[in-house]
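Sharing a structure, written as structure tokens. Questions coming.
For this depiction, one protein chain was excluded, whereas all remaining protein chains were kept in their positions.
As written, the chain order gives the labels A and B, with residue 1 at the start of each chain.
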Amino acid sequence: MTFRALERRIKSISPEASASIIDGCVVLKGKCKSYSQVLECGRLAARLHSDGVVNDLYVEGLESKPMYISSIKDEELEAKSFDVCIIGAGVVGCAIAREMSRYKLSTIVVEKEYDVGLRASSRNDGMIHPGIDLRPGQRKTYYNARGNRLYDQLSKDLGFDFVRNGSYVVFDKAWNWLLLPAFIFRRIFNPIDGIRFYSRKKLAKLQGSVASWQKGAMYLPSSGIVCPYQVTISLAENAYSNGVRFSLDTAVLGMQSKDGEITSISTNRGTFKACVVINAAGVYSDIIAQMAGDRFFTIHPRKGTEAILDKEAGYLTSSVVAKIPLGDVKNHTKGGGLVRTIDGNLLVGPSAEETIEREDDSTSSSIIASLFEKHSRTVPALTQRLDITYFSGTRASTYEEDFIVRKGRRVSNIVHAAGIQSPGLTASPAIAIDVCRLALEILRAQGINARPNDSFNPKNPQRIRPSRLDDEQRDALIQKDPAYGRIVCRCEEISEGEIRDALTRPLSVMNMDSVKRRCRVTMGRCQGGFCTPAAAQLISKQAGIPMSKVRKARGYLALCPVKEAQDENQEL
Amino acid sequence: MRTRSFDVAVIGSGPAGMAAAISASDEGSSVVIIDREGRSGGVLKQCVHDGFGLERFHKRLSGPWYAQIESDEVSRRPIEVHQDTFASRIEKTPSGFSIFCSSPRGFERIDCAALIMATGCRERTSKQIAIHGTRPAGIFNAGTAQNMVNIHGILPGRKAVILGSGDIGLIMARRLSLEGCQVIGVYEAKSEPSGLARNIHQCLDDYHIPLYLGTTVTRCIGIERLEAVEVAKTDSSMHPIAGTEQIVSCDTLVISVGLIAENELIKPLGVKMDKATSAPVTDQYSMTSINGLFCTGNCRVVFDLVDTVSKTSMICGRRASQIARKASAGPAVQVVSCTDLAFVCPQVIRMPAGKVQLHFRPKKVLRDYMLTASQDGKIIGQKYYSVLRPAQMEDIEISADESQAEIRLEGESR
Partner (left out) sequence: MICISCPRGCELSVQGSSDNLIVTGNHCPKGREFAISETIRPQRFLTTTVSVAPGLGCQRLAVISRDPIDLDRLKDLSLSLKSFCIDHEIELGQEVLRLGDAVFLAASSLKKEKPDER
């Protein structure tokens, strides 16, 4: 498409919109009638293959909610100075932090949330993708293939759970087999290890729960599964132990630059300097780029919802069962499917809906119902009855629908790791290696030669999970430390010792949800119905605060001790 | 790893477990109770309200009082009580069952000839009833809120909405009011209250708490702490009606929308389940389809009254003791329910049975109702009810003779 053709088509969508080329990027300005028009214009602009799409189209009366900023305000970071500042503690930011910790540098990670990995990094299905659905030539494809292979070593070093349980891409129509040559051809450019094709009969034997009318499947043994927040937390813990500073509840509010170089970064916890800034801000990465004066892309958040089923549903599959991703190309999801999580639950989803809200985690019953409706066509035994909870998150998608991993275009000391949506979890270790290399190059240009960190320890302290030990080992462990014998969370069989460990590990955060993500307490079928008060009591003891001051996540779990209720009511 | 052996093992030291242990011990068996909490009593410990024991002790006891009476009875007998002990898994052995337990004392195996599950039930969660929206702090199951107030002494919030008019929801409405929390209202998706009529009177009316029938909570609003909920009217199938949404400001949502019998530990053993109760099929002695495996109290069927739980569990304990000493279970006869009833428990009767109580709930309110039990066309039990409500569990006594024919229940409104 030519620029003239684009201009024409934009005008035909919305007469009040206009397109221009500024510094190699397509810039869209003006007004649209609906958000879907905004998206349509953005997608058209991406087809021009410019250096990026800056979509500033707006819809009158339609505004997204402001970014959540912690109420904490202090001077913690005021006038400090760092070699490297990573913005965002998602899986990408934390993987970069760990790579940077291999060098003798002062590195800080700033994160606006109260914990690491709270946004898309914990709101996904945890699949380590084989990459079959990715187009050759994309950065996604490149990083996915490299990232996938890094996971074996990474899980050994960091002690997170990882298993290559394979995935089945089910052919629901006989003509799907005609695509076989296309898949085989794609492998030439997009190496996928060990791919196999199964007939209908073989599929029925291997995955009995798949509907009998399905016509066969492609099996991808390199597909794996992790717990996504466990990965993110493990990376952060390791980076932290190797000297990286994490500043949580810290939102970047602005940046000051001079001569194409960022000189300082302002946050709610003070203004500080950094030689290199790494933009790993997820759904806010275009806004960070804008603050830096280096915006050449636009994030349009795409929401996904997944349902979590009871472990009882785990029998439906031991791996991943997905449909062939054809009808969903337009929606940019892999079509979703059933994913057996690393902890034995079953995930159903995800959906894909464009939204103007960057942080919309709310769920709706219609979406959940549609997920079950859709996937029960592949696996008929799927039932909403075993649903224990569900979650939503927003993907940081760009109009180009590809990752951005590069130095700044106009700013000399920024590296962008942006637009990272699925398969970002798989790709993050590979992205981190490249981002680290780019950051070191920038530092070198500034005359800073980073030396290796001799005391770098790639390993994390071991996680103790009594319920995974054999009976004799478990007994021996409890004899040594009785806290591992006292079970607090009955659904997930989590002991007091494990909760204590979660509270004392590096970079621990003393609230219910953070402890939950670190040791799975309250994550089972009763969803904390029984163990919430007991876990809150352990947190209150460890943190030295009264139980009424224990937070769920951002807010207090309880509002006051019973005996104070009266006095406070009289005040009201 | 330590291994111990008993005639009868009981998992759970609530009212059901304690009653079963007492009667099994009195019958001459060696008995162990395995309880995951630090103190016996189960959920009764947090039920500080009164009304327990009216049938059994003819007194209005509070929950902890009732529990203490039972645990004092337990301690007078040669029953071993393992507190802080969690049953991790159960295996079937040729001579009975092995329970693998975790406690601060170690990981140990307890072998028994007969096993009584008295694991109670858990509450359905907000997610299971399609409450959507955001996930702020301030959303609790009624039992969790009760535990926070009565065991830990912390108040979940200052302005609460209660969803579900089951007894726990009603009792929490009163409890929170008494502790100085403002209760805005109790919302119930059904057109009939789920709790007992007397609880509506003494928990809501006494404190001027409104009850909104045919209305449910559909959405939570709030970032840090709950700020409001969206409520909507429901249609006859309990689905929200579009256009009837209203926003109710509150900082706490307490959910009391039903109980699920806890049987995950024994499901892997292949025990036969009843769809109507979502619990194992049991006979009149609370024995499941597996010989020697019993399931009593609320994990068998969710009862209204602790008195009934104690009574049925006593029968269970006695029988478990006999089965442990190789008594024969006897031939089983099916109980066939009728369409008016939500469930009947027990689902099978072992012959010869003599006089047996069948427990049931109706699916909807029935008035002037006559229920008849028959075997081979012969009437073996009949009872008239002026009114039957789903909120109230009822029973009928039958006398089953030696006949091997199935027992049929039939009823009609007169």
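Here is the rule we go by: a residue touches a chain if its C-beta (ideal position, glycine included) is under 8 Å from a C-beta of that chain, and two chains touch if they have at least 3 such contacts.
These figures come from a predicted structure and were not determined experimentally.
Which residue among B:19, B:33, B:67 or B:184 touches the omitted chain?
Going through B:19, B:33, B:67 or B:184 one by one, B:67 is the residue touching the chain not shown.
From the list B:49, B:190 or B:318, which touches the chain that is not on show?
Hidden-chain contact among the options goes to B:49.
Spell out, residue by residue, where the missing chain touches chain B.
38-39, 41, 45, 48-51, 54-55, 60-65, 67-69, 72, 149-153, 177-180, 196-198, 200-202, 206-207, 304-305, 392
One rule holds for everything that comes next: only the chains that are shown with their structure count from here on.
Let me have the rounded angstrom distance from the C-alpha centre of chain A over to the C-alpha centre of chain B, please.
Here the centre of chain B sits 40 Å away from the centre of chain A.
Okay, in this complex, where on chain A does chain B touch?
Checking each residue of chain A against chain B gives 68, 312, 361-365, 368, 387-390, 466-467, 471-472, 474-475, 478-479, 482-483, 485-487, 490, 493, 495, 525-530, 532-533, 536-537, 547-548, 551-563, 565-566, 568-569, 572.
Quick check on the complex: what are the chain B residues that touch chain A?
On the chain B side, the touching residues are 1-2, 36, 84, 86, 88, 100, 102-109, 122-123, 125, 127-128, 130, 132-138, 140-141, 143-144, 147-149, 151-158, 179-181, 218-219, 222-226, 251-252, 264, 267.
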